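A selection of the complex's chains, in situ.
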Amino acid sequence: MAQEANQTADAEDRTAALARDGAARIEWVRTHSPVLDGYVREAVNDGSLRGKRVAVVVHLEAKTAFLATVLADAGAEVIAAGSNPRTTDASVVAALRERGMTVVADAGGDYDSWELELKAAADCEPDYIIDDGAELTMRTAEHRPDVFAKLKGVSEETTTGTARLQAMSAAGNLPFPALTANDARCKHLFDNRYATGQTTLQALLRLTNRQIAGARIAVVGYGYVGKGLALYAKAMGARTFVAEVDPVRALEAHTDGHTVGSRAEIFPQAEAIITATGGMRAIGEADIQYLAHDVVLGNAGHHDLEVDTEALAAAASNVFESRPGITSYTVGDRDLHVLAGGALVNIAGGSGHPVEVMDLTFAVQGLGVHHLASTELEPGVHILPKALDDSIAIAKLASYGITLDELRADQRDDHTARMEEGGAA
Amino acid sequence: MAQEANQTADAEDRTAALARDGAARIEWVRTHSPVLDGYVREAVNDGSLRGKRVAVVVHLEAKTAFLATVLADAGAEVIAAGSNPRTTDASVVAALRERGMTVVADAGGDYDSWELELKAAADCEPDYIIDDGAELTMRTAEHRPDVFAKLKGVSEETTTGTARLQAMSAAGNLPFPALTANDARCKHLFDNRYATGQTTLQALLRLTNRQIAGARIAVVGYGYVGKGLALYAKAMGARTFVAEVDPVRALEAHTDGHTVGSRAEIFPQAEAIITATGGMRAIGEADIQYLAHDVVLGNAGHHDLEVDTEALAAAASNVFESRPGITSYTVGDRDLHVLAGGALVNIAGGSGHPVEVMDLTFAVQGLGVHHLASTELEPGVHILPKALDDSIAIAKLASYGITLDELRADQRDDHTARMEEGGAA
């Protein structure tokens, strides 16, 4: 009995310690999120979110927790779930629970438990969803069509999720307005490019303890994420390779100084390959033949299967852990190393995006859900109004003490002005 | 008499020598323009341009001359004029005339003679115009409304010209279709960013014989041109400053590592300032007070008045030439140096864009005018169809021997596919 009591007390102590650690992490985020903690906090606090149930389904770590906190402070009933079973932070879960939020996620889960979590989130009958990959939106449609039918809006984080929502809309299956946060300039220009580039490389280097200077790094996909990755890798001295299916992007990659080619051409030369396509199986069964011995494979896209670990496991004679966070597959006489199990390596194998960038991204999400709650929008996929998008940049610049330049009237092109008045003809 | 005969013979010799020099320059362009000399030459040679009068009104140097040649080879009657009185190359004019083209421009002219040239071009009654800044389109509307009314289409090169055409269209004064070449990805992603960046810096450094490493360089305007400029300057070791009126672009500039501020803040720190706004008077009368002694001012935008040389002249107690291509204004105790009289410094003070980039830009223009001639388009401002835009990139990649990567069917996101089939709900 005494022992049990002790164990319970111990567990309570551990939970309390976890919650304290989580709270400290969230506080660090707060102090470095001037837009979210200032301009957005004020903007969303007009009553529109009061009593609304908002499901926040983004990688559940400290930055997400601070977004949830700002929404809760504005009166929303927040339900927090994770967007990937490998990226949930136990200390943050503990801290959010201590703040009285509904957290339907736990660290250390797998895909099965994560499915249950998402169903639990749907069962909480949210009015709005801040989604990542449309994962909760899709599952709500399947698991709780009644809740889906009553959904008032979704604000979606990623390229992948946007494609899914657009497909739903095209098929006539989107009965509510959805905002694609990813299309906001304050999101994709910063989050996808700088943040993923920086933190993916950090994770690659930390997990492998390898050197970037002189290394041959390949990137699959040259969207904003791939551009950021290749840019940073090159800036740090890597020799960079890019595979891309869009011809203009491929030409951009060439002009940016990367060596461009098909996967069959560039994979054999690469010491590390990062996928950034937003699709699946960018390194698939058919590509295994091209991989060099000792290559490191990491994923920067939404899907855990951009690096097809199922195909690797099927092809491997041996699977072992080379270092913490590195699963190695022996295929023939080659060892192929996968980072963080193929999950988003900057989150599952690191601390996720820098706090400064998530201050922008979550400002888009926070203003987005507020816009959904305070404005009458048609069903379908929408983008954040330019004025709101701009207002975030203005708040961020102000937090840096930066003065925006201003146009004087005499800077206007005389001819354009004259033509607008119809003067030319 | 004998003397006069000699003089005539001398002039003929000089013209022939000029034409030979021009022909050599055009030949150098041809050998480095695989897209224009291959794919485009073939595509436009289907008869649609036969007998059509096409006015080419772009900076009249060797690359423009090769575009004119390709169009003439396809059967068009080409009328060549310049888009700026300071950028016409005498040797190229001689070579084009020797090829039998109508050239209404001459090197060494001024704004008055240039106006006459443009009127002469309008008097040639073109069917189509490849325009730069909409300069000929505007003047045709004013000088020859009858010709304007019969115009079949315009393909426009620049941001400035696009704004002018859109203003005409909005005012109901655009009775024909116009293509905005600048909106083609194969144009603005390469021409505006890499080409202007590289060659503007080249011209700045060549005209001044100054060092880039450690220099403080300011850029006004952070569109594609400004980005390219600031990127290259920073890459070469400059400390870079940016003034921008759009908040998201300003935040991008900050994140790219430039010091961002208003003109009043950054001008006093700059050793060189380059304007890239597409508007007028980016360095205007009100800004002169902020300029440091010995500052170098250059312009990378369409307008010769982005650096307001009229205001400088009015404020100056002395105007002198410091070095070839540098006009210096003494204002109080400061010397302010203007490059190439404020004209586009990379053309007026250099050799213009690299030939590889103009291969892309002029492919857009060549295909554009062919598209206008072979397709029925509504009056108004259009963009080049994506397929044509892509086809240029594909041809360019092929000329480099680069293989485009290809999507396999299994790379498609399963969920998106399922949703397109309406499976989610």
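So that you can tell them apart, the chains are marked A and B in the order they are listed, and the count of residues begins at 1 in each.
Simple rule for what comes next: a contact is a pair of C-beta atoms (placed from the backbone, for glycine too) under 8 Å apart; a residue touches a chain by one contact, two chains touch by 3 or more.
This one's a predicted model, so the numbers in the text were calculated from it and none came from an experiment.
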| item | value |
| --- | --- |
| Copy number across the full structure, from 2 displayed chains | 4 |
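Everything that follows uses one rule, which is that only the chains that are shown with their structure count from here on.
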| item | value |
| --- | --- |
| Computed distance of Cα centres, chain B from chain A, in Å | 39 |
| Complex interface listing, chain B residues touching chain A | 134, 138, 141-142, 145, 148, 160, 163-164, 167-168, 170-173, 185-186, 189-190, 194, 220, 243-248, 250-252, 254-255, 260-263, 265, 277-282, 284, 286, 303, 389-390, 393-394, 396-397, 400, 402-408, 410-417, 419-422, 424-425 |
